[in-house]
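Dropping a structure here in structure tokens format, bear with me for questions.
Missing here is one protein chain; the remaining ones are kept as they sit in the complex.
Chain nomenclature is as follows: A and B, assigned in order of appearance, with residue numbering initiated at 1 for each chain independently.
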Amino acid sequence: MTKRVLMYLNQFFGGIGGEDMASIEPSFKEEVIGPGVGIAAAIKDNAEIVGTIIMGDNYFGENEEEAKQFILDTINEVKPDVFCTGPAFNAGRYGFSCAGACQVAHEAGIPCVSGMYCENPGLEYCQSIAWVAETANAAAKMRKAIPAIANLVNKVCTGEEILPEVDGYFPKGVRKCIHVDRIGADRAIDMLLARLNDQPFTTELPMAEFDEVEPAPPIKDLSKATIAIVSSSGVVPAGNPDRLQSASAQQWNKYDVTGMDDLPAGDYYTVHGGYDPMYVNEMPTRAVPLDIMRELEHEGIIGHVYDTYYITTGTGTAVANAKKFGEEIGKELSELGCIDGVILTST
Amino acid sequence: MKLEQRLINVNRVELGSEAKVENGVLTVDVEGLRAALMDDDKIKDVKVDVCHPGDRTRIVPVKDVIEPRYRIGRKNGFPGVTTKYEEAGNGATAILKGAAVITIGDMVGFQEGVIDMWGEGATWTPFSKTCNIVVDITPIDGIDQHTHERVVRMAGLKAATFVGLAAKDVEPDEVKVLELGTMAEETEKYPDLPKVAMMEMTISQGLLHDTFYYGVDLKEILPTWYHPFTELDDAVISGNCVAACDKITTYQHQNNTMIDRLYEQHGKTINYIGNIWAPELTTLDGKFRNCDYAAQVAHQLGCDGVIITEEGYGNPDSDLVMNCKRLEDRGIKTTLVTDECSGWDGTSQPLTDNTKEAVAVISTGNVSMVVELEPADKVIGNLKSAQTLAGGWDGCAAEDGSLKVELNAVIGATSEIGFHNSSVQLY
Partner (left out) sequence: MVKEIERYGIPIVHMATITTISESVGANRIVPCVMIPSPVGNPNLAPEDEHKVRRELCERAVHALTVAVDKPTQFE
């Protein structure tokens, strides 16, 4: 069955005009325009382009909500199987516009394809939700970009496997566990031999980059400050009432400690399966130091210990979940308005 | 050292009243086995069952897997553990190849595992291909976790030795002889081959997370060179309930594929100079000390290359990259073997720590990947325990017996000694 492809171009590639037309309102034409012509020819065995959205670069940037609504309305009307944007090469506004458009389609469940140069600012987000073919940095190389994009559209239509090493796109960043022909030991020895013999090899796990956060400003007057305790040690009330997982946490929990100076052994324990639980079960405050923090409070060194502590389990917990928990806990603490600082303990 | 392995192929196991193996059929003396194990007064009951590849059977919660063997003309057991110390690696052993003893029973720790003998689950564990003798151990009431773990650990080893008695005086189907001289001897034979060592990292972090060499707790030692044949010859046992997916079971120590493959290459592409223990400790000081020391040992031995294998994930990732950096800084080329925690959707950052020197890494799989396993016709053990396992969660075992778990919970799924064939593809 022939698949339906919806194209998305800016005002220039859509044939309307140049910079002077960058703020033009979006339009939809049941036509094949600009790069669409080359792409349509290359995909004709599997799909047809049923129409083209033309979105002014500035219009998208200045009216994002309306722009996205237009795209969504068009998608709902046209019901495409694939959404194809750009190529945007290194054009920043166009790249953002393509990324935003892909977001709309992606959320509507439509697979997306695009084409960008590696430095396009719209790439970082777009590549996580669309197959973005790697292009040169100028439209002069359109002749190479078209087959690259068409190849991705074709494979999306036929359901053939799409691989970064084969199909020239920026990896989406999804690491899928698979079976392979050879066991790990054989692959490891081959890789070491390649290194020892100065031969090329490809690592199966490139090292990640970690991003940094601006340090938050320090507390000015500790004696008036409210400090909250957060921990990844898995310490919960006896019985684990909210069923916190012992590894690969899918949730975080919070527990009221109003009026409490301690987390007595027996009343509290740890469910964390990644470390020897003995010491923390003997004295849960070895992981969640409520007792010491209360001492500091009673002595006036800090103003107050927040009356709720936050807990999750930090083993085998995917970084994405940890990030989400941090965001959610951070949001809650921030919205309380009274939290001046946090101590976060890890095991 | 010269190690002679006399392999007796097993393709079927039956429960019976005598211990013997004939034409590939191993018979287990059930009452004898039970009596041998219940000699320990901390064990209340022992149940024995069997299953074979292809059976729609699920085994859970698995503590350890051990290969049944009979050590010929030597103390028969695990040296320094169930028998007195005796040098391993030099001598003959009869091995019931294709059979495995699996210990299950009340949960000791959160990180025990599941083995499926058929279907999707079977593709993720190497033990769906062995004929399994499953020993279900119930301890007496009121013992603490530490003792419980020890009791089950010892019982598993004794069970493997007891079952292994069937191999005594049996003609083997195949004999493998492994020989490695001293480093000086081998280097004289192969002066131009690069010297390669295996740096075996082990979980050595406290109760439920320990590894033992000749009965010595590896968290108490400084990293040292050791002879790989000793590991193949029953000197290393697993005392850990580290995540099932990358736990090196005792069976996998006995059949350490990385050692096997390195030995295969010895004299051809490499001069395999042996192994180095790199235990993963829980203090930062300890990590610095062990990683420095292990790299020093490798350097002193003149290594050109080292394969570093991990056990576990999380804080051990720190040791992994520290080991890597210290070796690379000394001009030694490394290849790392590790699994990753890339989340249910595969988009999370795979390791908790990193270093730019880690340019050559084998990934043995994403431990967070969720697999959906059909209901088994038979469960040996306790299905609901899957909900408390690392990799399981409340409600993951459905009423109909189907199971959704992360690979975390599947024994051997992401083996970091390269035992299994999982990997990761980036899309």
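Here is the rule we go by: contacts are C-beta pairs under 8 Å (C-beta built on N, C-alpha and C of every residue); 3 or more make two chains touch, one makes a residue touch a chain.
Everything quoted here is computed from the prediction, not taken from an experiment.
A.B. asks: Check each of A:230, A:257 or A:271 against the chain that is not shown and name the one that touches it.
C.D. replies: A:230
A.B. asks: Check each of A:138, A:178 or A:343 against the chain that is not shown and name the one that touches it.
C.D. replies: A:343
A.B. asks: Taking the full complex into account, what residues of subunit A touch the chain not shown?
C.D. replies: 210-220, 222, 225, 227, 230, 232-233, 275-280, 282-283, 285-287, 289, 292-293, 295-296, 301-302, 312, 322-323, 325-327, 329-331, 333-334, 339-347
A.B. asks: Since one chain has been left out of the picture, which residues of subunit B touch it in the full complex?
C.D. replies: 205-206, 282-284, 287, 315, 317-318, 322, 352-354
Here, only the chains that are shown with their structure count from here on.
A.B. asks: Can you check how far apart subunit A and subunit B are, centre to centre, with Cα atoms defining each centre and the answer in Å?
C.D. replies: Here subunit A and subunit B have centroids separated by 35 Å.
A.B. asks: Under the touch definition given earlier, write down the residues of subunit A that touch subunit B in their complex.
C.D. replies: Listed in rising order, the residues are 128, 162-164, 171-189, 191-196, 201, 203-208, 210, 243, 245-248, 250, 271, 273-278, 314-321.
A.B. asks: Report the residues of subunit B in contact with subunit A in the complex, numbered from low to high.
C.D. replies: For this pair, the touching residues of subunit B are 109-111, 123, 145-146, 194, 196, 205-209, 241, 243, 257-258, 260-262, 265, 269-270, 282, 304-305, 307, 309, 313-315, 333-338, 340-352, 354-356, 358-369, 388-394, 406-408, 414-427.
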